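For this view, one protein chain was removed and the others were kept in their places.
This part shows chain A:
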Amino acid sequence: MSDLDDIFLDADDFKSCLPLKKVPYGDVFEASRAGDVDRLKYLLESGVNVNARDQWDSVALYYACLAGHLDAARMLLESGAICSEHTFDGDRCHYAALNLKVRKLLKAFEARPPPLGPLQGALRDTFLACWANKKFFEQSEGQVPISGNSENGGSSPSDFPPDVVFYVQGRPIEAHRVILTARSPFFEQKFQTEWKDRKEVRFSKEKLSYHALYSLIHFFYSDRLDIAVDDMEDLVRICKVCKCLSLQKVLEKELIHQKYAEYKALRDVDNSQKRFILQGISLPEEDRLPNALHKILQIALVNSNSEQNLNHDVDGLICLVSSMQISEFEDDLADVCVRVDKKIFRCHQVILASRSEYFKARLSRMKDFLEGRDCLPDNALPCIEEHDLTVGAFKKMIEYMYTDGLKDIDPDQAEEMFDAASRYLLFPLKRVVADALLPHLEMVSPAELCHWLVLSDMYGVIKIREYCLDAMACNFETFADTQEFRAMLLTLPPPSGDSALRTTAPSAPGAEMGSTAEGNVLDDLREKWLEAEAAELDERDESALLFDKRLEMLMQIAEQERTDGLECNISSEQEFI
């Protein structure tokens, strides 16, 4: 595993002696072959299948390995490209690997579990950001790689403080009550009774293994168990106490298997080096992290509703939750209230902060701004208010934040969800919403599609934007006849007219391609159109000119229509050309 670091630390490896070719409009296979990481990144973000095959039955990773593009290969692997031993594709990639570095990279990813989901990744980061946990993690760094978890846009170094510390064999493990409660009935009960107000818990039993408990708590956060085989028996015992029955069952089975494996291996392998890695997927669904947090969320929502009733007459920002009231309903361990459109939601700081940098900043800045001024009574929860958001959208959003999943999205809600996802820096949510929205788009009118194009461009939802542009390019004349489309043209910035973008000629070395992701809508449309119309390569320039002329014409028509319209008073719109 430490090989991995060796490969990546060396920045020079990423620079090839020749400038890399840019394939601004190539597919995932072309981008991998050319090593055009900008394009590849764009494609992966727009949701292409990394493990798809082209007409030669090859996967993108194969091309990247063949051409020796280390960074492209890594990007593919991090996005979940499969390269496992003794499979056709895996072996093919291995044999094709241009150099040793690529080989090492493949090897490293073979043994490495696939990246965590956004929820698991975010919580794991929060867990590891706790000082004590980080220290232990860094000690065992050699064995445990940090899985590529760029989905959260790189969390800021400021950690979210833990609310409980365990001392095992004198060493601390920091944790958050709500996570433990969600995952284990044992902790749930303890936190309600014995440990209710305690900030730290010391285990004096000699038998309790630090490593095992650490692994378990790490599992609670990340849904991934990573433990030395030697510690597994300790862990089984802990599982029994914590009532993590399904995990216990899996471990017991594995232990028997390990014992058998030991005989086979003639005991020449040092067991302390051997590790056992378990993915949340191997457990029944109800025992996985999203489900556990879902339960917590449900309780909190129920409590929020009852609270709503209790405080109905209190017309103020403050939500008073006395300890008496808590005893009436099931304890949800909520430690913050979010008020949206006059409704109050009981939430958990650690989850909000882990999932959204906005909330992390917000919660840690409570004291500095207006929100912290109305000091609440000691036994009440802090309350934050969010404006410009409907209750429904917020509900969906916290559902996503707690469970990584989204059920029954209403297309009408999608726009607001995009807004919320952008605003609260929940970028993965956009993709989930986009996936939900896509089937719906197949049935909408051209006019509505124009609307979605503008929205997706605004919120940076690449998948939807691509879909809309494809649809428009393929049915250009239909759209040209639509008034809404013409009107939209006026609102968009003019095409760049840059001929470099118009052709597939290799761009000049070092040409700035960074803007691909946020490219000009009309430029992209023109390119899609050229592809769709299948213009011959040497006629592309002419075809592009034709297209530009057509656009200009359409815009003139739109201008005409606008000035004709009497009610139209949108004079502030920018003038074109």
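As a working rule, a contact is a pair of C-beta atoms (placed from the backbone, for glycine too) under 8 Å apart; a residue touches a chain by one contact, two chains touch by 3 or more; residues count from 1.
As a working rule, contacts and distances are computed from a predicted model.
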item: "RING-type domain-containing protein", "RNA polymerase II transcription factor B subunit 2", "Cullin family profile domain-containing protein" or "Nucleoporin Nup43" - which is the UniProt name of the missing chain; value: "Cullin family profile domain-containing protein"
item: Residue, one of A:D27, A:D331, A:E448 or A:D548, that touches the chain absent here; value: A:E448
item: Residue of A:E357, A:D404, A:E466 or A:D523 in touch with the missing chain, whole complex considered; value: A:E357
item: Touching residues on chain A - with respect to the absent chain; value: 153, 357-358, 361-362, 365, 368-373, 384-388, 412, 415-416, 419, 422-423, 425, 447-448, 450-451, 454, 458-460, 483-484, 487, 514-515, 517-518, 561-562, 564-565, 567-568, 570, 572
